[in-house]
Every structure is written in C-alpha cells, then in structure tokens.
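Only one protein chain is missing from this complex, and each of the others stays in its spot.
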Amino acid sequence: MVIAVIGDSSCPLEEAKVAEIVGEILAQRGAIVICGGLGGVMEAVCRGAKSKGGLTIGVLPGENPSMANPWVSIPIATGIGYARNMAVVKSAQAVIAIGGNYGTLSELAYALKSNIPVIGLNTWLLSRNGQEDAPIIRVNSAREAVDKAVSLAKKKVV
Amino acid sequence: MVIAVIGDSSCPLEEAKVAEIVGEILAQRGAIVICGGLGGVMEAVCRGAKSKGGLTIGVLPGENPSMANPWVSIPIATGIGYARNMAVVKSAQAVIAIGGNYGTLSELAYALKSNIPVIGLNTWLLSRNGQEDAPIIRVNSAREAVDKAVSLAKKKVV
Amino acid sequence: MVIAVIGDSSCPLEEAKVAEIVGEILAQRGAIVICGGLGGVMEAVCRGAKSKGGLTIGVLPGENPSMANPWVSIPIATGIGYARNMAVVKSAQAVIAIGGNYGTLSELAYALKSNIPVIGLNTWLLSRNGQEDAPIIRVNSAREAVDKAVSLAKKKVV
Partner (left out) sequence: MVIAVIGDSSCPLEEAKVAEIVGEILAQRGAIVICGGLGGVMEAVCRGAKSKGGLTIGVLPGENPSMANPWVSIPIATGIGYARNMAVVKSAQAVIAIGGNYGTLSELAYALKSNIPVIGLNTWLLSRNGQEDAPIIRVNSAREAVDKAVSLAKKKVV
C-alpha cells in the first residue's frame, strides 16, 4: 500500500511534528510513503517513517537524485519540475494533506480529479458557492489521518 | 501578449457564452489566447477569438494535434497528460478562470504559485482559515475580466 | 502546416546558416516553425522564418516565456525541462533535424516512435546491426530538406 503525504517545503514546527507522527504511524502499518522528496512536511514525514523502518519514495522536481531530503529511501528524479506534483498523488492509493501552499493545492486538485481519497489536516478549503465543494475528509490528528488513509487505500487496492 | 483562459471541458451553456465573449474581446485587444485546446470553455473561448481574427494556442494533453477543437490555430501536442496544465498558465502573462472543475483548480494553483495574475469569473474560492486566501481578482463580466487581464499582463510584460 | 526544426543550442556557424535558410524557405511556403525556443539551430531557424514573415513557436524547457530567443513569436513555457523534447516533435507533421547532440537524439527518437517523418541534414546515424536502421530521409541542402518536409507533412495532414 502506497500513501502520499503532501504539504509545503517550508512549514511551521507544529506541522512538521504532525507530519513526522504521520510518517511513524504509516510505517508501523506497513504503508510505503510517497512524497515530493524535498523539505518541510515532506522531510518530516520521511524522517518519521524511516525512524520506524519504513520505505520512503521522493518524487523530485529536479534532475538530480541527490537533491532529496536525507530520509528518502528511493529518490525519483523526474526532471519535469512541478509537473511532478501529478505523479506524487497518482502513484498512491490515498493522500494525506497537511497544511500546504499552492503546490499542495495542485496536488489536491490532481488527486480529486483522479478520485483518489484525500484526507485533510488543516489544509485548503475548496468551494465553488461559498460552501465546501470537494470530498476532502477532514481529520484533526495524525492518527486519525492514517486510520482513514489506510482504510480507504485498502478499499481502493481491492 | 498571451492570456490563458481556463475552465472545464464540459460546461453549462451560459459559461460557454461568457467564454466566447471573453475570446472575442481578447482578440479585439490583440491578445493571443492560450488554453488546454479541448472542449467546453476551451472551445468557446477559441471560437470567440477566431471569430474576431484572433490567434489561439491549444496546449493538448495528448500526442495528437488533431484532437484540438476546431478553433485552435496552433495545437501543441504535449503528450504529457494533465501535467500540461502547468504549461497552459506558465506561458501566459495573465489567466482568466471561468467556472471550472479539478483540472481548472490545478491550473489556478500553478498560476498562483508562479505569481501570474489570476482573474476569476465564478470560479473556485480557496481558503485556509475560512476566509479567502488567494489573490484571485473576482469579476462579474467577460469585459471586466479582459480589462483586468490585459492591464495586468501589460505590467508583467514590461 | 507545422514543421519542427531540431538541432543543438550551440552549433557551428555553417549549421546555423543552413538552419536560417531552412527557416526562410519554410516561412515562404507558409509553414509554421516549431522548435525548442533556445539558441543555436533553434535561434537560427526562427530568425530565418521571422525575416520572411513566418510564425515561430518555441517550446521551452523552463517556466519563463522570456527565456525564448528573440525570434520566437509564441513561447510555450512548459516547465517540464527536457521532457519538452517530446512535445516539440509531436506537435509537427514533419521534422527537420540539423546536426544535433543528445537532446536532438531524444527528439529524433520521439519522432520516429510516433511515425512522424524525419528529414536529416548531417544528423545522427542510427543503427542496430552496423547498418542504418531508422527511416530518416537524408538530404544535403536546406531547400531539399524543406521540399521533403512540406511534401510529407501535407500527406500527413490529409
């Protein structure tokens, strides 16, 4: 099972803490973590996953695998810039969004377009008529995020 | 001056009408229209622009230029699927969003990430704390959209 | 009719001269020139085409349209790096290769894979068993290259 974790490359400390715990629990559940391979939320989730023996994939925008953060097990150097945001989410059976800026927003959009389940932790609210209009599952803790993601990913794999 | 017009490939009639008028006025102002090259809003804006002698670029997801709508002057067959959404907006000096679904949302995200001015006609509201949190300039008419887009694009070119 | 012209961003003077003449004749025949938008052969072919009133499309690797050479009418800022090489050839009905290094080689590969006619002026020889093994049409002059390209592109369009 592959779970994508998305969020900004520069994030507040509390967001990084949440991402790290998400990574830890994902690894404990046996899920592979895929992310954009850079800093901030991406680095924190990889650090958490690695600390529990997990496998982490970093889908990088650049051409050089060595640009990945140190907790990426396998860097994929796409060389396609931020068009790689699509690949990050499409390779997963569920997506956990933690906070996030415009890059994360593009990843949310691609996941929703592909009907990949999205779990949101304090992330973008998307509306068309003033009320939320995207099937993002809102949760309030790292554990809840992983529970939802793993359960929805299993349905998707089957 | 190149202006991107983004919106869904399947849209209500009134949205298509607005897109067509946007295309007409853009052509009258001498702007080149760039879009995703498919149906719906993309087709309507190209039809409008062509009817006034404008030039239209369609940046297609597929590998075959002949998949463009009939009002595309120059189809670009990227072959990179919906990763082409990034190229649509990055090639423009301003973006006009008309309605739109998740594909349009990804284009908004890429434009905002690149600081390309975005003008919105009944499009996504993006918020992080319950209040709008993206510098989308909201307008209510085709003419107003073009006025804003052209004026902001000129500043960007200079 | 859209003809791609491919070659290195840094090329000998005589190659640039040939590229410029190819651009001039393509414009005189009413063909739109598409290329990678940068220097060397790409710049020379655009300069030639523009000098005869032609339209030139530059499909750039980067995110900034202003990186195009000055003779590009319409820059497409793909932001996908050298993955844009695929888009350059797929958007054309025929390809003219002038000299070229590894980037050009990838473009030849994509064109051949898609059965887009390729005309070669002093470009790569590709073989699998010691003898040429790719349907590149070898020519010796700019005029011959354009004649072949235009005639094959017409068949492809129909």
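As written, the chains take the letters A, B and C, and residue 1 is the first residue of each chain.
Note that contacts are C-beta pairs under 8 Å (C-beta built on N, C-alpha and C of every residue); 3 or more make two chains touch, one makes a residue touch a chain.
Nothing here was measured: the structure is a model prediction, and the numbers come from that model.
*Asks:* Touching the hidden chain in the complete assembly: which of C:V41, C:V59, C:V72 or C:M86 does that?
*Replies:* C:M86
*Asks:* Give the residue, chosen from A:T78, A:T104 or A:T123, that touches the chain omitted from the document.
*Replies:* Residue touching the chain left out of view: A:T78.
*Asks:* Would you indicate which residue among A:A44, A:M86, A:L105 or A:L126 is in contact with the undisplayed chain?
*Replies:* Candidates A:A44, A:M86, A:L105 or A:L126; residue touching the omitted chain: A:M86.
*Asks:* Which of B:G79, B:G103 or B:G120 touches the chain that is not shown?
*Replies:* In the complete complex, the chain left out is touched by residue B:G79.
*Asks:* Contacts of chain A with the missing chain: which residues?
*Replies:* With respect to the unshown chain, the touching residues of chain A are 2, 32, 34, 55, 57, 59, 63-65, 74-80, 83, 86-87, 90-91, 93, 114.
*Asks:* Which residue numbers on chain C touch the omitted chain?
*Replies:* Looking at chain C, the ones touching the missing chain are residues 80-83, 85-87, 101-103, 105-106, 108-110, 112-113, 123-128, 130, 134.
*Asks:* Contacts of chain B with the missing chain: which residues?
*Replies:* Counting over the whole complex, chain B touches the hidden chain at residues 63, 79-83.
By our rule, only the chains that are shown with their structure count from here on.
*Asks:* Taking each chain's centre as the mean of its CA atoms, which one is most distant from chain A?
*Replies:* If we average the C-alpha coordinates per chain, C ends up farthest from chain A.
*Asks:* How would you label the chain A and chain C contact, same or different, if same means the shared numbers make up over half of all numbers there?
*Replies:* same
*Asks:* What's the distance between the Cα centroids of chain B and chain C, rounded to whole Å?
*Replies:* Averaging C-alpha atoms per chain gives centres 28 Å apart.
*Asks:* Enumerate the residues of chain C that touch no fewer than two other chains.
*Replies:* Residues 63, 79-80, 83 of chain C each touch two or more of the other chains.
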